[in-house]
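Only one protein chain is missing from this complex, and each of the others stays in its spot.
Read from first to last, the chains carry the letters A, B and C; within each, the first residue is number 1.
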Amino acid sequence: MSLTKEQIAQRIARELKDGYYVNLGIGIPTLVANYIQSDIAVFLQSENGLLGMGPFPFEGEEDPDLINAGKQTITTLPGSAFFDSAMSFGMIRAGKVDLTVLGAMEVSDLGDIANWKIPGKMVKGMGGAMDLVASAKNIIVAMMHTNPKGQSKLLPRCTLPLTGVRCVKKIITDLAVLDITENGFELIERAPGISVEEIKNKTAGRLVVRNEVPEMDLT
Amino acid sequence: MSLTKEQIAQRIARELKDGYYVNLGIGIPTLVANYIQSDIAVFLQSENGLLGMGPFPFEGEEDPDLINAGKQTITTLPGSAFFDSAMSFGMIRAGKVDLTVLGAMEVSDLGDIANWKIPGKMVKGMGGAMDLVASAKNIIVAMMHTNPKGQSKLLPRCTLPLTGVRCVKKIITDLAVLDITENGFELIERAPGISVEEIKNKTAGRLVVRNEVPEMDLT
Amino acid sequence: MNKVYPGADEAIIDVKDGDIIMLGGFGLCGIPENLIAALVRKGVSRLTCISNNAGVDDFGIGLMLKLKQVKKMISSYVGENDEFERQMLSGELEVELIPQGTLATRCMAAGYGMPAIFTPAGVGTEVAEGKETREFKGKEYLLEHAFDADFALVKAWKGDTDGNLIFKATARNFNPLMAMAGKITVAEVEELVPAGELDPNNIHTPGIYVNRIFKGTNYEKRIEQRTVRKSQAGQ
Partner (left out) sequence: MNKVYPGADEAIIDVKDGDIIMLGGFGLCGIPENLIAALVRKGVSRLTCISNNAGVDDFGIGLMLKLKQVKKMISSYVGENDEFERQMLSGELEVELIPQGTLATRCMAAGYGMPAIFTPAGVGTEVAEGKETREFKGKEYLLEHAFDADFALVKAWKGDTDGNLIFKATARNFNPLMAMAGKITVAEVEELVPAGELDPNNIHTPGIYVNRIFKGTNYEKRIEQRTVRKSQAGQ
């Protein structure tokens, strides 16, 4: 069965290691925060100027001066620090953020990503995404394997305006975990009950399948 | 009579205007702080990271964590702010410092200045001087008109390695006040009792003298 | 020397039609509410606004968009505003979208007297079109120029009469960067104190960067996405 968004987030959370500084994008990536293992320390960076982001505030405790990059009211954890946007993107550019998780409209089998513009239709802007994908050492894309029309979002080449070139390292979708390799998408894990065949059918870009592909462990 | 160092500082203090942010170099320039008119507000910038530098501390109140760019113990005035060295030179480069006063070994009649190195003899380093002279809108040099051997320090061309090119606007020496103009040093004021002739004799670079040259008013 | 102004209207008295204006804030967080209201009252037009976002339909820069005071927006994200989208798609409004880090760093560059900076953001994308690129240590960067703004309008939490500013939490965002970058910088603050009352160790923007300061009033501080956990009792 294909994963829910919550399950995608849950699987991504397993990529987090003790001591990691992590930037979580809007959408599915934000949900990752709910599944961080309790035995590791992870610091969430919000590019509007915060390290050490905490959960949403309790009702009535919202502070309009304390939001995340998705403009949601949040809290801070002990050890947090505020800074300006130049320092925020400074630490991103300098590679101090260990992992960036973000959504995408399309990913190519070269690791290109498109997620900021649909010409003639939607132009919200790239926000901090272009800076993040150009600088992060490790970029994981969290998205559905296909768009609402059932078309693959894993392509030989992106059709939408790019956000970044050859930058994505790993993709975690509702159907699979895939690494970007020299030979294209390499299938690493399948969602429970999803066949390699189905993943092949729904992946438009080059897909590499080696031997046995294990099912994801979401326990 | 030629001015004392204190009197040079006193004359320079008259160049300060209300609301000015001023950087005072080591030596005579430091003394300028003692002669700021009481009816104007002047903010002293110390390039090691302070705006709002105050006088020396009272005995026993020295704080080793609070020094000026000359490594002297100092105090702060109300409204002061500390910052790091990048911001300090950031505000200097951005032209936010209204006036820089510094010493010199040589000044040319083009406004070039040399004050950081005597090849084979003295190499202490340029410190912040090169940044200051490259960026300040208004640079006044405070120095003796001649060196200890009696040779002019106001030259057609500097003989020592330069600190900056065509940057000095005004020179205030023990003998005279001179502006740097297209035609060289223009004599603006004489020290009390010093003749135009003496200044001519002690100025090696091009000197422009127009009509009457008033004596400095040091009252 | 007096930097203290009675209010927003006096502090922007010399803003002219066609000026380039930076406005601090991220979303509606930390925006100069009083100064925006004064720009609306003044009715100044053909402005180029540099601001990370463009407000929402009925708040922030959205208020100026509604009155067509803005000729051009330079932003990184504008997805919260229908009127904005309408004007942009109809061609009434010129829009330059740039990466958020590039926006921030071009402000900082202006405040630090650096004419241009190098950033990898946007390399290989349409943002790079027409721009100079350069490789350093095998990685490609874009050359991006410092902004040149007539006014920077910022909002701080506390300020003193010498113009020193302290920001609160994530309402800091672009405010200190823009404060350094304007030819004339105007700061509105929630609390204005005499010089000497703020700890010089904790100043975010030294007064040298601030030309005018006033105490703002009636802060609405609208929240865009009110997200909460259930009441503490439920935990």
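Just a few scattered comments:
We take it that a residue touches a chain if its C-beta (ideal position, glycine included) is under 8 Å from a C-beta of that chain, and two chains touch if they have at least 3 such contacts.
All of these numbers come straight from a predicted model, not from anything done at the bench.
All shown chains touched by the missing chain in the whole complex, by label: A, B, C.
Contact with the chain that does not appear here is found for just one residue of A:56, A:82, A:116 or A:185, A:82.
Remark: the omitted chain is touched by one listed residue; of B:11, B:93 or B:170 this is B:93. Contact between chain A and the absent chain runs through residues 18-19, 21, 40-41, 43, 45, 50-52, 76-83, 86-87, 89-97, 135. Mapped onto chain C, the interface with the missing chain covers residues 105, 112-120, 136-137, 139, 141, 145, 166-169, 200-202.
The chain not shown here touches chain B at positions 46-50, 55-74, 76, 82-86, 88-90, 92-93, 112, 123-131, 134-135, 161-165.
By our rule, only the chains that are shown with their structure count from here on.
Interface comparison, A-C versus B-C: the pair with the greater number of contacting C-beta pairs is A-C.
A summary of chain positions shows that the Cα centroid lying nearest the centre of all protein Cα atoms is that of chain C. Rounded to whole angstrom units, the spacing between the C-alpha centres of chain A and chain B is 56.
In whole angstrom, the spacing between the mean C-alpha positions of chain A and chain C is 28. Chain C has its Cα centroid 37 Å from the Cα centroid of chain B.
Across the assembly, chain C contributes no residue in contact with two or more other chains.
With touch defined as above, chain B holds no residue shared between interfaces to two or more other chains.
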